[in-house]
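Below: one structure, written as structure tokens.
Missing here: one protein chain of the complex. Every other protein chain is in place.
In this document, chain identifiers A and B correspond to the written order of the chains, with residue numbering beginning at 1 in each.
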Amino acid sequence: MGEKFLMKGNEALGEAAIIAGCEAYFGYPITPQNELTAYMSKRMLEEGRVFVQSESELAAVNMVFGAAGAGKRTMTSSSSPGVSLKQEGISYLAGARLPAVIVNVMRGGPGLGNISPAQGDYYQATRGGGNGDYRLIVFAPNSVQEMADDVIDAFYLADKYRMPSMVMADGMLGQMMEPVVFKEPKGNKGLPPKDWALTGAKGRPRNIVRSLMLGGTGLYEHNEVLRKIYAEVEANEIRYEELETADADVTLVAYGSASRACIGAVRHLRAAGKKVGLIRPRLVWPYPYKVLEKQAEKSKKFLVVEMNLGQMLDDVRIGVAGKAPVEFYGYAGGWIPTVKEVVDRVNQMF
Amino acid sequence: MKTVYKKPESMTSATTIYCPGCHHGIAHRLVAEVIDELGIADRTIGIAPVGCAALAYDYFNVDFSEAAHGRAPAVATGLKLTQPDKIVFTYQGDGDLASIGAAEILHLANRGFNITTIFINNAIYGMTGGQMAPTSLEGQKTATTPFGRDLKIHGNPMKVSEILTQTAGAAYIARGAVYDPKHVMETKKMVKKAFQNQMDGKGFSMVEILSTCPTNWGLSPLDAVEWLKDNMEPFYPLGVKKDIDQDQ
Partner (left out) sequence: MDKRIFIFSGYYGSGKTEVASNFALFLKKNHEHVALADMDVVNPYFRSRDKEILFRENGIKLIAPPSRVNSADLPVITASIGGMIDQDDYKVVLDMGGDDVGTIPLGSLRKRIQEKGRFEVFIIVNVNRPFTRDTDGIIKMAKLIEKMSELHPTAIISNTHMKELTDREMILRGAEYCSEASLRLNIPLAYITVPAFLDEPSFRESLESRFEGDVFPLELFYHTPWEEKSTP
């Protein structure tokens, strides 16, 4: 096991990317993820790797498109308004089947909103915020440790499935400090060769990076390939955590910062003799629908807790499939639910 | 007794929250005075940037719109073309105008639409905590150029006004400063001309104002002025860069 550091979430994201072998980082300042861009402006140069403060988020994600096309591990990061601007590039990355990592340290919206932590970009991340039928592998960490782990995994899975992946954190996770131990990356073991990369066609037929599919059934076939890949990801990569769910009458469902209050609430309510549990998706795409479906057979009620007006709520409803009532607690505008709020809300359900 | 510091009518009574020695406040005042003098307050619409001046609408007593970061020229275009009799101006920082909004300002200038732009060049991203701006100078230390701006790594500082003079649609491009009364007077003339041009239908007009950011430059207000004079002015010379009235 490696050394233990005390780090900010934003710094841990940066260091983890470096450990994961990120060779090029492109970013544009925006609060509350500025520390990540600042960290990379120093560390990437120290490592002799590529750092560019781009002219916009749009440019940054297209720089990523270029670096990914070169077959390099590459990353861009931003916060909500900036991630909105990246959607065009993300759709192109997905269409061209380029692996890359996008980090969103979410803040309050819509529009300029404010700089407080939020989870308002769940739909955008999990439904594909740009045009076309595509998915991202979306990690939802709830601690600095998980942020570091997820960046490393995000690079790996992006390469494995040749698709973009996202680490979706929020301002609180980005700004807070916690202990972190960096894990060893898996390296390139088990990964397909990047024989599609644009490295100059010396000694091989030329490669083309594209999402434009003209004529005949080209685009249909391309989308069928994507369908197959996404089905594979859904089959292999479901990740979630359960806490006290075995006999839970009420099951909480939450991710990211909102799940921290839920963990505290479960402990508190259990101590008070109430049968409450938590399902915490570690990836929000692919989504653990089956886990919820099974839980709905034993749990009487569900409560979704989010820092938005109810977005993952849709996924929980899909999973629970009408077998139990699904209630919601959450709001947008800059606050994270406290343990007390969640406890009070759950008590109303008994 | 004569009142030396009367607030222009087109400014609200809100106190600005800019740092001591920041030139944003002076620039606001100049614009407001010009709006007063031209008697256009009741038909002027301002567009605020994303930057330290994001709350400009708290201070100007005229209609105002927010715009996404860098998009003020596009928002201005929508407002102006649908109401040509209104006086529309954008107020933008160097990150907003020269970085993320570079395409929008270039196209506005090139189209030559009758819109006025006030461009605050302080060689830094003030709002987000002192990162490099396209206008940051060689060697300048910022939050994202911790070893100083290295032209090979970070590119060259951008002379926006000079670039925009090349657009066919630009009627008037000038660069001023507001660090002493003399320059305030000169820059005010420029700002007035830029608004008058719009009233006269002459086309796109922009005044760049070299400004201080004592907080993120790490200098006292007085030293910041000296730094501006010693470092910014030689690289960004003051004066009228293009004026179709003169050039004809």
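Convention: a contact is a pair of C-beta atoms (placed from the backbone, for glycine too) under 8 Å apart; a residue touches a chain by one contact, two chains touch by 3 or more.
None of these values were measured; they are calculated from a predicted model.
Q: Quick one: which shown chains sit in contact with the chain that's not drawn?
A: A, B
Q: Using the document's definition of touch, tell me which of B:A32, B:V62, B:L79 or B:M127 contacts the absent chain.
A: Hidden-chain contact among the options goes to B:M127.
Q: Which residues does subunit B use to touch the chain missing from this display?
A: Touch with the absent chain occurs at residues 17-21, 52, 54-55, 126-130, 141-143, 146, 214-221, 223-224.
Q: By the contact definition given up top, give the residues of subunit A that touch the hidden chain.
A: Considering the whole complex, subunit A reaches the absent chain at 4-8, 11, 15, 31-32, 34-35, 38, 108, 114-117, 171-172, 175-179, 257, 260-261, 263-264, 268, 334-340, 343-344.
As a working rule, only the chains that are shown with their structure count from here on.
Q: Indicate the whole-number Å distance between the mean C-alpha point of subunit A and the mean C-alpha point of subunit B.
A: 38
Q: Given the complex with subunit A, which residues does subunit B contribute to the contact?
A: It is residues 50, 54, 66, 68-70, 95, 99-100, 102, 125, 128-129, 131-132, 134, 143-147, 153-154 of subunit B that touch subunit A.
Q: If you look only at subunit A, which of its residues touch subunit B in the complex?
A: My answer: residues 28-31, 34, 37-38, 41-42, 45, 51, 53, 55-57, 81, 111-112.
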